[in-house]
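After the structure tokens below, expect a handful of questions from me.
Every protein chain of the complex appears in place save one, which is left out.
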């Protein structure tokens, strides 16, 4: 099982009119017009983009909360999903290890450092032994919710993930940082790329935090931006 | 200005596939399949509805968070928006009284009890006097953000409001209750009706809390359901 | 009624051990020790402060969420509370205009620009007229929840407000900015000063956003820090 295709990410749902929704939200704050009238007359993409960029630059990010994106994620380790579900402004529906019993050899991820090492075969063997013992426990009547005690962090999971654009920007800032673990960085990179494919202008906003701040505030930086004094 | 048309509500955006999204979220929790495969094979509306109803009945409401609705609201009093923005799982972009100066006679709501009373003309006069004094302050260089000190709770506002289906259900439970103030009850009723028009099966879920609980937990009930012992 | 004493703020409750709690939260993330053992051995304030400052500098602010502060606020305008309750990570219990009827001349704030202008007496007269009409409506049987339609933004309110230290830092960053309206800036200044009196080391963290970022991202800045390029 190659890490290259893992994690697998699909964009299931996006707003009908991302830019227009944000534009109308911005205008509503500063206009005497009814928002429905602003909505009906909003047709000029360039004009809309100019206003939205100006508002975002000034840090008023609540206007992008009105756009929600829904993703299907699979082939992602439980180590990674434990990190992902810490984001409290997101919504998750995740495959349950209590109610879904793994059959035969369970699916798992292999970190690149292990894959390239001379321990890769031992790693596969270990996973096979774990799968065997998990299967033996199930056969002996141990409930799946308890037998899973032996399943490793590398066991893959599946989720439906949804979040609004403000949270996606925040997620990108934290998890595209070089200090984030490779798997979640890859996952968030794929999520952002799917959104940017739909809305290319978002390319400048779905970036690691150093690109927004102009400096790195991590204790040890990667050199992409200078450290904060 | 008649209360009948106030507040004005339009549905600007809804999920592309509401039922299917919820169904796939439900299935993902209990299935060994990848969610993208469940998504691609989900075509039978009746089967989807049956599962979703069963999951909702058992109280697992996180699965409906993946569906977001965006509304345009106007002609709603600031008294009402002060109540509305207390809902912390919703997103708002509201017309600013700091940056938008009211021109001439500002728009305002008239509660039905006042409209039907013999004080209705006095109410109109009072509003006119307030508008005049507000205008006088603006003319004399008082900034709009300070002159607004005199504007009444009845002054109307406009907002873009977005929320997911879980929060809409919660909003309905609290604000369709007979004990909620008439204006916000009317507003939420209109929001729910617009959604039910798109997704008729949601009619049973966008109801006051007593319909869900089977009893009334308010100190003084309206008689729709028996009081909780 | 002078603005000088308004808004009135008291600190009702604070953590028993603010610094120690944050220190133990930080250590827990990076230590093999049980947190209860770290807690029991944490006595050196200087050592604790050094670690906490290092962690905060690197942007890991979740560790300060474990400290909650509770404030009593009164003499604050409803215009200001409408801004305040937009902060969705805070908890509020606010005096209800539906259930509490104003008696005689209601309490109100006077923005400084009005107080210093030659319209100050007219403003007082206007407030008196509004109070009279409000009283007349109440006498005529209009419910308080509807009669309040005429009450102005300047009407004062009371609230219990609670928030954790992470949100207080965020609140300070937004609302101590010179572009925030004077009343909420004064309110948040008083809240921060009460906390700093208890925990002087927090002085460097309860500051406007420009002090953290090193630049101003507002469209029009006050000159305290250079504009972002």
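Read from first to last, the chains carry the letters A, B and C; within each, the first residue is number 1.
The definition used in the following text is that contacts are C-beta pairs under 8 Å (C-beta built on N, C-alpha and C of every residue); 3 or more make two chains touch, one makes a residue touch a chain.
What you are looking at is a predicted structure, and each value in this text was computed from that prediction instead of being measured.
Novice: Determine which of the presented chains are touched by the chain that is not presented, and list them.
Specialist: A, B, C
Novice: May I ask which residue of C:127, C:142 or C:159 touches the chain that does not appear here?
Specialist: For the chain that is not drawn, the touching residue is C:159.
Novice: For a quick check of understanding: of C:31, C:50 or C:227, which residue touches the chain that isn't displayed?
Specialist: C:31
Novice: Would you indicate which residue among C:96, C:120 or C:227 is in contact with the undisplayed chain?
Specialist: C:96
Novice: Considering the whole complex rather than only what is displayed, give the residues of chain C touching the chain that is not shown.
Specialist: 8, 10, 12-17, 21, 24-26, 28-36, 39, 62-63, 65-66, 68, 70, 72-75, 91-96, 99-100, 102-103, 158-160, 162, 164
Novice: Spell out the interface residues on chain B facing the chain that's missing from view.
Specialist: Touching the chain left out of view, chain B contributes residues 54, 57-59, 209, 213-215, 217-219, 228.
Novice: For the chain that got dropped from the picture, name the residues of chain A it touches.
Specialist: Counting over the whole complex, chain A touches the hidden chain at residues 77-79, 81-82, 85-86, 88-89, 92, 97-98, 108-114, 117-119, 122-123, 126-127, 129-130, 133, 136-137, 140-143, 145-154, 181.
Just so it is clear, only the chains that are shown with their structure count from here on.
Novice: Make each chain a node and each touching pair an edge, then name the shape: line, ring, star, complete, other.
Specialist: Graph shape, chains as nodes and touching pairs as edges: complete.
Novice: Where the CA atoms of chain B average out and where those of chain C average out, how many Å apart are those spots?
Specialist: Distance between chain centres, rounded to whole Å: 26 Å.
Novice: In whole angstrom, what separates the CA-based centres of chain A and chain C?
Specialist: Going by mean C-alpha positions, chain A sits 33 Å from chain C.
Novice: Which chain C residues sit where two or more other chains touch them?
Specialist: Within chain C, no residue touches at least two other chains.
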